[in-house]
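Here is subunit A:
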Amino acid sequence: MVNPVLLLAVPLGLAFLTPLLAFISDRIARYVPVAGMLFNCVVSVSLIPSVLNRPIIVQTGGFAPPFGINLVAGPLGITLAAVIALVGLAVSVYGLAYVKEGATVKYHVLYLLLLTGATGVVLTGDIFNLFVFYEILCISSYALVAYSGDKNGVEAAVKYLIQGSIGSGLALIGIAILYGVFGTLNMADIARNIGSTGILNTTLFIALAFMVAGFGVEAAVFPLNAWLPDAHSSAPAPISAILSGIAIKVGIYVVVRIVFTVFGAPSMFMLLVVIGVVTLLIGEMSAFSQNNIKRMLAYSSVGQVGLIVFALGMATTGGISGGLFQIISHALAKSLLFLATGYMIYRSGSMEISSLQGMGKRMPLTCCAFTIGAFSLVGLPPFAGFPGKFMIVRAAIAQQQHLFTFLIALVLFGTIIEACYFFRIVQAAYFTGPREEPDAGKQRREEAPLFALAPMLGLLVFIIALGVYPEPVIRLLDSCAAELLNRFDYIKGVLG
Partner candidate 1 sequence: MSFLFENSYYIAAVGLILIGLYIMAAKKNLIKVIIGLSFFETGINVLLIAAGYIRGGSAPIFSHPDMQAGKMVDPTPQALVLTAIVIGVAVLALALSLAVRLYEHHGTLNLRKIRELKW
Partner candidate 2 sequence: MLATVQNCMVIALTVLMLAGAVCACIFKDLISAVIATAFVSLLAALFFFLLHAPDVAMAEASIGAALTTAIFVIAIKKTARSEEE
């Protein structure tokens, strides 16, 4: 069996070596993220069967958990690591074709480090180590948003950096309070000290509030998401795909891990549900009113975050595994959408939705990928979005409370809005003729290059496979939900 620490050590080592490789040839350096993510993909998928039996606790430095930093490779961590590696692999292949100008080697190094940070966050079992990996993720994304160096990119990066740093500072205050109270940083040890009463005293409640507010910035839940539309729409296409597909999910993971495992605070669940629905409605309505396609996709991510937080806040097995399924399907579909949009914008030269008219003829394959991604996001069968939404609706109805019936009605209303704006684009791409400029050079088929089409096709295959045959993944996610709901198993697993 492979040691899960390699999921972090190998990409880090590769990233450190890349500048040396670039002395030999820039071409080799470009393939480093592909190699790193391929390795992570293979290792994390191969670890899934063994972590389903019992989580693997990895020590670092040779010290037992409360004293040394440990990694917890449980079902949830490894599943998310596999999703990160999979989407990261697809997007890194896309990046080979898309990223042509500028400091390409630096781009690839930062890209690999961003994904390593994300993997570290989902695997670590120490709260300060989580903070450090979270910072790796955040700082590399601040820099990558400004990659193109144009006006909007730099301004969005500044906005993102300021709000993100306030968030991580608040989270650090929360960690400091926790350390001051308990004298330990291990998440399982803190959870054991907090105990199971479910009632937090003032100090702990304030610490929880600081940490949720701090990490919530990356999760982009409602009052904290002012940075998101700018950052996601001004970044280069592969980075938008990763930010929407991976970075937000990592933020949600952190919030959920802290609320469920570390604090075990049932009083927060209802808050999560309400925040989720509000975020969903605000995101979908803002998306509906956008004319810029990337901004529209960014706001749609806000809406999907709301849906996921709503599902996770239900705190039942069905709700959590539905929310996790939605995390996976949204990661696949939204990154597919951003990748497809990248070349559509590149060819049409504009981000306006109206400029996409006739794209269905100019770039049939890319448009087809976009359409399927959109269908999956809306939740049409037989694509991956359908089982996720279906599970969430079923879990909400199973609560048998009028409140949840009302909320799920709001969620479905949000989905209808989502369907409206996605169909507007699909209609523009396929069913309106090209604009009144019969310029022969502009009308010929200009498909995206092979290196960009291949990852889109790969993501497409996964979306359809998950939609047609979701059972194995649902079974995996059920044990992830069990890991989140039974914090005593987690504590016992780590501390023995």
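Selection rule: all candidates are chains of the complex that A comes from, given by their letters.
Throughout what follows, a contact is a pair of C-beta atoms (placed from the backbone, for glycine too) under 8 Å apart; a residue touches a chain by one contact, two chains touch by 3 or more; residues count from 1.
Predicted, not measured: the structure shown is a model, and the values here were computed from it.
Of the numbered options 1 or 2, all belong to the same complex as subunit A, but only candidate 1 touches it. Within the complex formed with candidate 1, the subunit A residues making contact are 128, 132, 135, 139, 142-143, 146, 149-152, 154-155, 157-158, 161-162, 165-166, 169, 172-173, 176, 179-180, 183, 185.
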